[in-house]
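Note that this complex is displayed minus one protein chain, with the remaining chains in position.
Labels run A, B and C following the written order; every chain starts at residue 1.
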Amino acid sequence: MVEALNLALKQEMKKDPSVLLIGEDVGIDGGVFRVSDGLINQFGKERVIDTPLSESGIIGAGIGLALSGMKPICEIQFSGFIYSGLEQLISHAARMRWRSRGRFTCPMVIRAPNGGGVKALEHHSEAMEAIFGAIQGLKVVMPATPYDAKGLLISAIRDPDPVLFLEPMRVYRAFREEVPEEEYTIPIGKAAVVNEGSDVTVVTWGAMRWLCEKVISAHGDKASIELIDLRTISPMDFETILASVQKTGRCVIVQEGSQSFGVAAEISARLMEKCLLNLQAPVERVTSPDVPPPYLRGEMLTLPSEERIWRAIEKVLNF
Amino acid sequence: MVEALNLALKQEMKKDPSVLLIGEDVGIDGGVFRVSDGLINQFGKERVIDTPLSESGIIGAGIGLALSGMKPICEIQFSGFIYSGLEQLISHAARMRWRSRGRFTCPMVIRAPNGGGVKALEHHSEAMEAIFGAIQGLKVVMPATPYDAKGLLISAIRDPDPVLFLEPMRVYRAFREEVPEEEYTIPIGKAAVVNEGSDVTVVTWGAMRWLCEKVISAHGDKASIELIDLRTISPMDFETILASVQKTGRCVIVQEGSQSFGVAAEISARLMEKCLLNLQAPVERVTSPDVPPPYLRGEMLTLPSEERIWRAIEKVLNF
Amino acid sequence: MSLVENYNPLADPIYQVMDENGMVNEALRPAGLTDDLLLQMYEEMVLTRMADDKVNKLQRQGRMGTYPSMQGQEACQIPIAHNLKKEDWVAPAFRELGIMMMCGVPLVDIYRYWGGFESGSKMPKGVNVLPVSIPVGSQLLHAVGIAWGLKLQKKSGVTVPFFSDGATSTGDFHSALNFAGVYRTATVFLCQNNQYAISTPRAAQTASRTLAEKALAYGFNGIQVDGNDVMAMYAVTKDAIEYARGGGGPVLIEAVTFRQGPHTSSDDPKKYVPAGEREMWMKKDPIARLQKYLQTKNLWSEDLQKEIDVRGAATVEKAVAEYEATPSVQIDELFDYVHAELTPDLAEQKAALQKALYK
Partner (left out) sequence: MSLVENYNPLADPIYQVMDENGMVNEALRPAGLTDDLLLQMYEEMVLTRMADDKVNKLQRQGRMGTYPSMQGQEACQIPIAHNLKKEDWVAPAFRELGIMMMCGVPLVDIYRYWGGFESGSKMPKGVNVLPVSIPVGSQLLHAVGIAWGLKLQKKSGVTVPFFSDGATSTGDFHSALNFAGVYRTATVFLCQNNQYAISTPRAAQTASRTLAEKALAYGFNGIQVDGNDVMAMYAVTKDAIEYARGGGGPVLIEAVTFRQGPHTSSDDPKKYVPAGEREMWMKKDPIARLQKYLQTKNLWSEDLQKEIDVRGAATVEKAVAEYEATPSVQIDELFDYVHAELTPDLAEQKAALQKALYK
C-alpha cells in the first residue's frame, strides 16, 4: 500500500502544482513509513516540507495554505498524535465552508497511519475513527487495499473539502498488489462488496478486511458470506449495507477499535432503524474491548481474531 | 443547577483540603456561569486559581497536580474549547492508571458546560459527548437536575479516576429545585428511571430530559411512557435500559447532539444485541442532524423538539 | 534599518508618537501621516465606536446576541487598514468590528454574525477578511498558512492576525509564531493587549515583562506600542507591513490598550477590574486623544463633530435596518454548506427535518 500511496501523491503533485505535502519528516526521510519517499527530490523543498513538531500547527497552517489557494496534504505521523490538532480540525477545517456559507473552503487532506497489529510503540496503534466520524463537515476515508488506497487518495486530494485519510498500518507492507500505473479514482462515500454471499453480511473496514477475507477462505464452504468493505467511514454508504442485509438477514460488524461508541454502533443502529423486520438474528459486533491498545506483547489478545469473527458469524447463523 | 454545583464544590473543598479549582476565570469572576462564585473568598487564591488561557495546560497541569497528591477540578469554560486538551485527556489522564498498573493515578474532575439552546455564540453549544465516551479510562457524567448535579459532582470529586463532568448549560438557570444542604452522593454509572411506564421507554440525558418530561406532561394520557435519564454516559448503565425495554418492547432515544456516531447509536446497538426479540418496533433516535450547531437564530430548528420527540414515540407505538 | 528592526523589546520603552494630551513627537511622525489622513481616521474611529455601541444597545433590547465590544481599541485597528493593500489578508478574533469594517466587510454582515445569522460570515468576493474566530488563538495559524501559501506561490501579500493578551498563552500562538519564524512568512501579528482575558489580568497570563519580547523566542522581532496612540499604531504597522512585504519576515506587535467595556454583554467587569483602573485608562482614550491633537491644529470643531456624528449615525442606522430585514435562517443553508454537495445522509435528514418542521 505504501507504494500505491506514493504513486498517487506523485501523480497528483505532477498534475496539480497547487498540491503540496507538509508534515513531520515527510521530506528527505520520506515519512517514517516511506509514503513520501523520493517526492522531495522530484518536487523540491517548496512542495514537500518538513514542519516543526506541532500537529495543531500542521493542520492550522494547512488551513491557511488551503485558503491561500493551495491543496495541502498534511501528514500526521500517527493518528494517535492528531489530538492536539483537533481544535483546528473540528472547529475550523471542517466548518469553514459552512461558517462562511461557501465563501471560504478548506480543500485539504489529512493523512494518518491508523490502527495496530504491527508491534508498534504505545500511542502508535490507535483506532479511534469513530470520533472522527462524529465531526460534522469532515470526510473520513480508510482504504484496505493498495488499489483502493491509490484511487481514494486521488479522490481525497481532488475533493473540495477536508478529508481525513486513515491508512491502516497493518496493510502498509503486508499485501502486495499490482496497482495500475494510470490515474484512477474511487469515489469517496462508496463501500465495496468484496465477496458476494447470501447467508450473512460481514461489514468491516481497514486492516480487518484481511482477517475477514481469511475467514471466508477458511470457512467459505460452511456459509455464504457477503463481505463489505466500508472504505469511507463518513459519509457512510449505508445503502450498500442495507441492500446486503436485506438480502442476507444477518450481519456481523468487525471493528478494530474498542467496542463502545464505535463505528459499528452507528451501523448497527441504522440497521435497527432501517431493516429490523428483515433481521434473522441480532447484529453482532466483533471489536476490541474497551481498554487502551495493549503494547506489542498483548495487542493480539485484544484485537479481533479470525476465530472470534468466525464464532460471531456462526452465532448469527445459528440464532 | 448553578447553585447546586457551587454548593457541592464548597462542601467538598471544605471537607478535603486537597481539592482545588483551576481554570479560566474561575477565581474572582466565579466562572462565566458563576459556578465557583464566592469560592475564592472562602478558600483563597491557592485553592481557586485563574490559569493562563490554555486548555491543554489546564488539563496537563491538572494531571501533575493529581500526581502530586491533590484533587484538581479543572474547569473548561465551554466543552467546545476542550479539543486542544484532548491529547492530555486521552493519552495521559485517562491512561495513567492503566499505563503504570495502578502505580500512578489521576483523580481529577474536568468540568465543562455543554450543549445548546441558550442562544450562545458559535462553538459555545457543542454536544459532542459521544467522542468523550469513546475514551477508554475516562468516565463521562452529565446531570440533568440540580439534585443530581450536586450528588454526581461530589461522587466525581471523590472518584479515584478522571471524570469528565458535562453540565448542560440549558439547565443551569432554567430549573429551580431545592437541593438538600447536607452532603450526599449519587453513584456514577447509574441511570435514573424518572417516570415509570409500560408502553415505551424513552432514554435521554442532559437538557433533553426536560423536553421529554414536557412530552410526558402533554401526552401522558395517550401513552404510558417510561423515562430514563442516563446521567452517566460512560460507563453506561445499560442494565437499567435493558430492563425497561424488555418490559416496554419499544424505545426512543433522545439525544441533543448530531445523529451519526452518537451516544444513541451505542444504546441502540446494545439493544440490538441484548433484546432484539423483545422489540415491538425499531429503536428510534431523535437527534440533531449532522450539521454544526447553528447560531442563535437557527439552533431551535435543529435541536430535538417536543413535537419531534412525541412523533417518534407515536411512530414506535404505532409500528 | 526599519523602526521595527531597530526596536529592542527587552530594553526600549513603549513606542509612542502622540502623548495622552495629543502632543506629537514630530520626529517620529511618518511621511504619509498627513493631517487629512488623521482627520479621516478620526471619523473612522468615531464611526467604529458608534457602530460598536449600537450592538450593545441592540443586545440590551434583545435584538442581538452576546457581543464583545471593542470600545477603547479603535486605534489598534483603524490605522492598520490604511497600511494594507488589496492583496493582504486579515484574520480577526472576535473583538474586531473596526478592522473588519475598514477592510470591506459590510457593517450589516458584522451585525448579522453577532445577531446569530451565519450568513454574516459570507464575506464579499475580493474582501480578504476571514470570518470571526472564536477559539482563542486559533486564527493565528490561518494567517501564517495564508502568508506561507502566498510566498510558495510567489504572490505578494501580507497577513495580519488580530488577537489579544489571552491568546498569547495558547498552544496555537506558539505554533503560529514558530511556523512564521521558520518559513519567514509575511505575517504581522497584531496583539491588542487590552489588559484582560475576560477577568484574568495580563499579569496572570504570563510572567514575561512584555508580550512583544515573546517574538524573540521565534527568531524575529517584536515591538511594544501605545495602542491608544493612532499615530504610533499607524507608524509601526506601516513599517512592519512594509518590512514583511519586502521579505523581512514576521513581526509581533504588542499594542498596549484597554478594553473599556465588559468582556461581552454577559460580563460585569466591576467584579474584577480594580477601582480606578478604568478611569485611568479612560484618560488615554484614543479618540479623545486624537481629538485633542486636531483641536490644537484647529482641525476640529463642534460643528464638524456634529457632521461626523450625523454621517456615522446614518451609516449605522442603514446597517441596522438591513440587519433587521435579514430573512430568517432556512433549513437549506444549514445543510447545504456542510460539504460542497449534500451527502445522502444529510439529504435524508434534511427532508425529514423539513417535514417535521413545516409538515
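As a working rule, contacts are C-beta pairs under 8 Å (C-beta built on N, C-alpha and C of every residue); 3 or more make two chains touch, one makes a residue touch a chain.
This one's a predicted model, so the numbers in the text were calculated from it and none came from an experiment.
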Considering the complete assembly, the absent chain touches shown chains A, B, C
The listed residue (C:159, C:175 or C:199) that touches the chain absent from the view is C:175
The one of C:88, C:213 or C:254 in touch with the missing chain is C:213
In the whole complex, of B:11, B:36, B:51 or B:145, the residue touching the missing chain would be B:51
Residues of chain A touching the missing chain are 24-25, 27-30, 32, 50, 52-54, 56-57, 80-81, 84, 119-124, 259-260, 289-292, 294-298, 301-302, 305, 307-308, 311
For chain C, residues touching the missing partner are 10, 169-175, 178, 181-182, 184, 204-209, 213-214, 216-220
Residue positions on chain B contacting the omitted chain are 18, 20, 46-47, 51-52, 54, 56-57, 60-70, 84, 87-88, 91-92, 96-105, 136-137, 139, 159-161, 189, 235-239
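One rule holds for everything that comes next: only the chains that are shown with their structure count from here on.
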Contact graph of the chains (line, ring, star, complete, other): complete
Most remote chain w.r.t. Chain C, using mean C-alpha positions, is A
The distance between the C-alpha centres of chain B and chain C, rounded to whole Å, is 36
Dist(centroid_CA(chain A), centroid_CA(chain B)) in Å evaluates to 30
So chain A residues touching two or more other chains come to 56, 84, 87, 91, 98-99, 136-137, 236
Residue ranges of chain C touching at least 2 other chains are 118, 134-135, 171-172, 338, 345-346
